[in-house]
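Sending over a structure as C-alpha cells; questions will come in a sec.
All protein chains but one are shown in place.
Naming follows writing order (A, B and C), and every chain is counted from residue 1.
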C-alpha cells in the first residue's frame, strides 16, 4: 500500500474541503505536540528530572484526527496511555496538556495525572488509562449511560493490539453486543505491544474477526488512510447514533517511535522503513495537494501555525508553577 | 431432537461393546451419586446442619461419561463447582467423595474442600473450582506443562455457558490458540447460568463460534448424545495428543435440577419437560437395548450394583469422624 | 454436640438484634428488606440511580435483596449481566463518570477479584488523577461472611484490602437499621463506596421507625455502654460481641462499638472509649494479619497509648484459607466464647 492507493478512494467526497483541511491541521498539531513533548522531556531528563513515562503516537494521527472530525463534543472518548492525539482531536487544550506533562499546577489534572491521565468531561474526554485495556469496560458504562438516558451520544474506546488479549476486551465486547450499546471499539493495531510483536499476542490475522463472537460488525482497515478511516468510523457512528449498536474497527497502523521515551528501538529496520514511507501525514498532504484543496504555501503556513501554537504551549508549561505540596490531599474525595 | 436421532448416528461403531456398557455404568453412577447426595444433604439440613452448596449435574452425564471412556489416567481434568460427574468419570472414589461432601476427615480434602473442591492429581483430577471460569486459565498451565515436558498428555477443562462470558475464557483460549496447547475446552451449555438464561449472557447462538477468534477449531454438538460427544471429543483428543493444538467444544445440555440445592426452580416448565424427555441416560439405555448390547435384566442389575455402591459410600461417609479441630492449621503450607 | 449450633446462634443473634429502647417502633424488617427499601427509595428519588449485577432482575438476586425491583423499575434500571465482574464494575465506573449513580452487586466478595482493577485502579483513583474533573458516584454492594460452610473460595472478607486503597469508602452494616441508613447515604455519596453485607445477617430482623432514616458515614455506634473494656466489632461479630457482653454482665462491664464505616473511620469514638476503659479488643472475621484490627490498634496506640491498662488485642480470622467442614470453620473465626475468654484474660492482665 502506497500513497497512490489514496487516489482510488471514493470516499473522499464524503468530507468537505474545510473538514479535510481541519483534519490535516489536527494531524499536524498532534505530530508537533509529540515532537515538542519529546524534546521537552529530554531537556528535563538531562537536568536529572524524572517526568515519568511518555508514550507518543506519531504515525497514528489519521485515526485520532478522523475521529475528531466526526465526533460531537458531547460524545465520549476513552483513550489509553498513548492518548495525546485522541485528546487533542477531542478538543483538549495543548497548553493545559503540556502543563500536565510537566506536572504543573495549571495542567489538566493539576499535576496529579501526567501524560497518561488527562480528563475533560466537558468536552467528552473521559481520560487516558495507564492500565492496558483499562478503558474497555469503562466505555461500556459510558455507552450504557447514553442508552440509559436515551440520548444519541456515542462512545469511542481506543485500545491497542496488546489490549485485545486482555480479559476486559471479551467482557466489554460481550456486553456491548448483548445490549447493543452505542460504543465503537477502535483497535489501533500498530503491530507491537511494547516489545511484543502482534503474532506473539494474537493467533489470528485480523482482530476484527472476533467481533462475530459478540454479534457485532467488525472491520479491519488501513489506519493510515484518512479517507478509509473516516468512512468506516462515520458509518459506525451513524449506526450507533441510530441505536443500532456497537462496532469493532481494527486500524492497522504503526508508531514511528519506540514504545515510550525511555525505551530503545527494538523493531526491525526494514519494517519501520516501510511504514515510515506510509506516514499518514505526508500521504494525506499529498492527497490534498493532488486534489487541489491545498497549495504548498498554505500547507507550510498551516504547519507553522500549529508549530507556533505548540511552542507557546511548551513555553506556558515551563513557566507554570509546580503544585503546592500543601494541596497533596485535595481531590482524594469528591 | 429425540432418542430416535441416536439411531442415525454412525459413530456408534467407534466404541467397543464393553466400553459402551462402561459408559452407561458411569452415567448410572453419576446419577445415583447425585440422587444420594441430595438426599443426604436434605437429611442433614433437616437436622439443622449446614453443608454448604451442592451443585448437581443430573442430566449432563453423557459428557462426563464419554470423557471418562476416552481419557487416560495421566490426562488432566479441571472441573467446576458442578463437578461430581467429571470427578467420578475421571476415576474418583465415591466413598472419599461422599465423605468430603459431609466434611469428614476421610474425605478427599479431609473436610477442607467440600463438594466444590476435590482433587486427586494421581488420577489427573485437578479439582473443582468455586470460581466461575476459575479452571480456564489453570488448564492452560497444565496443558503447557505437558507441552513443556514433551509428553502426549491432554488436558480437559469443563466450564459452563456462564463462564463463557468471563475474561478468563478469552485470555485462556487466546493462549491455547497461540501456543497450540493440548487442551480441550468443553463448554457444558445447559442454557442457564444460575438464574440467568443463556440469551442474557451470550449474544450469539453457538459459543463455539468464538473459537475462530483464537485460531482454534470449534464445534457445537448435542451434549446429551453419547455417540456424538464421544466422537467429537475423541477426535479432539487425538489431535491434541499429536500436538495439533486445542479445540473448543460446546455441548448443548440441561441440568435436571435447580442451580444448587438451596435454590428454587425458576426455569419454564415446558422447557424443562422437553429436556427431561431427552434425558441422556434413558436415551443411551434405549440405544443399547436396541443394539442388543444390553438386555433389561443386565440393565437393572447394572443400575442396582451402582446404587448399592453409592449407598455404601453414603454409609461410609456418615460413619466417618469429623476432622480434629487441632488439625486446623495443617496443609496451609506445603 | 455440633448439631445446629450455627442455627441456634443465628436465632439467638436475631432475637438480640432488636435494639433496646427501640420498642416504640412498630415495624419489624429484615436486613434484606432494609437494603431493598434503601435502594427503592433512592431509585424513586433519583432517576439516575440504577442497578447492575448478576441474577438481580427476574430472580431478585441470589440473596433476594433486589426482589421485586424489576417489576417496579423495569429492565433499563435493573440490568442483569453475564458473569463478568470486571465489566460489571467497569460499566458501573464508566457510567458513574458520566453522572449516573450505579449500584453494582457482586454476588460474593471473593469474585470482586475479577473487577479489582476497575475498583482499585479506576474507581478509587479517577477522582484524584483528574483533580476532581471526574467523579465516580458508585456503590458496589458485595456479600461476604463465614458460617455457611462454603469453603475457601466463598468465604473471603476483603474490607482490609479496600481500607488499604485510598479513594474508596467502606461500609459494613451489622443490622437492618444501619443497613438501610448507610446504604441510602452510600448511594448519595459522590465517591465510590464498597458496601459489605454479611451473609448471616440477611435474615436477621429488627424493629425500625415508620419514617425513613439515614445513617451518616464516619459515625460509630456504641451498641452497648460499658466501663471496663472497649470491644470494637464489625458486621456479624457485633452480635457475637453483644452476646459475650451480655454473658459477662455483672462480672465485667463491656462497651461494644460498631464502627459501621471503616472509611471514614470514627476513631474518636473508639479512642474516647478506650481512654475511659483502658482496654481494647477488636473482633472481626477477616484475617488478623494486616487487617482492620491491626489498623485500629495502630491508631488507638497513637492517640491513647498512655491510657492503656493492658495489651490491645485483635481477635480475627485464622491465617488459613477458610475450611469447608463446619467444625473447622467454626474454629477458624472468633466465636462468642473466644471473646468471653479473651476479655476475661485482658481484665486480669
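Going forward, a contact is a pair of C-beta atoms (placed from the backbone, for glycine too) under 8 Å apart; a residue touches a chain by one contact, two chains touch by 3 or more.
Since this is a predicted model, take the numbers as computed values, not measurements.
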item: Among shown chains, those touching the left-out chain; value: A, B, C
item: Hidden-chain contact residue, picked from the options C:153, C:191, C:230 or C:277; value: C:153
item: Hidden-chain contact residue, picked from the options B:66, B:174 or B:190; value: B:174
item: Contact with the hidden chain (one of C:38, C:93 or C:120); value: C:120
item: Residue of B:62, B:142 or B:320 touching the missing chain in the full complex; value: B:142
item: Selected residue (touches chain absent from view) among C:53, C:102, C:293 or C:334; value: C:293
item: Touch with the omitted chain, as defined above, among C:76, C:249 or C:319; value: C:319
item: Residue numbers in chain A that touch the chain omitted from display; value: 47-53, 103-104, 109, 111-114, 116-117, 129-134, 162-163, 165-168, 193-196, 200-202, 263, 266, 322-323, 325, 328-329, 332
item: Chain C, residues in touch with the chain not shown (by the definition above); value: 110-111, 113-114, 116-117, 120-121, 124-125, 128-129, 151-153, 156, 160-161, 163-167, 263, 286-295, 297-298, 301-302, 305, 308, 310-314, 318-321, 323-324
item: Chain B, residues in touch with the chain not shown (by the definition above); value: 76, 78, 108-113, 117-121, 126-127, 129-131, 134, 136-146, 148-149, 167-168, 171-172, 174-175, 178-179, 330-334
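Quick note on the criterion: only the chains that are shown with their structure count from here on.
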item: Inter-chain centre distance, chain B versus chain C - centres from mean C-alpha coordinates, in Å; value: 37
item: Averaged-CA centre spacing for the pair chain C and chain A, given as whole angstrom; value: 42
item: Where chain A and chain B are represented by their mean Cα positions, the distance between them in whole Å; value: 46
item: Residue list for chain C, restricted to those that touch at least two other chains; value: 81-82, 84, 86-87, 114
item: Residues of chain B touching at least two other chains; value: 165-168, 200-202
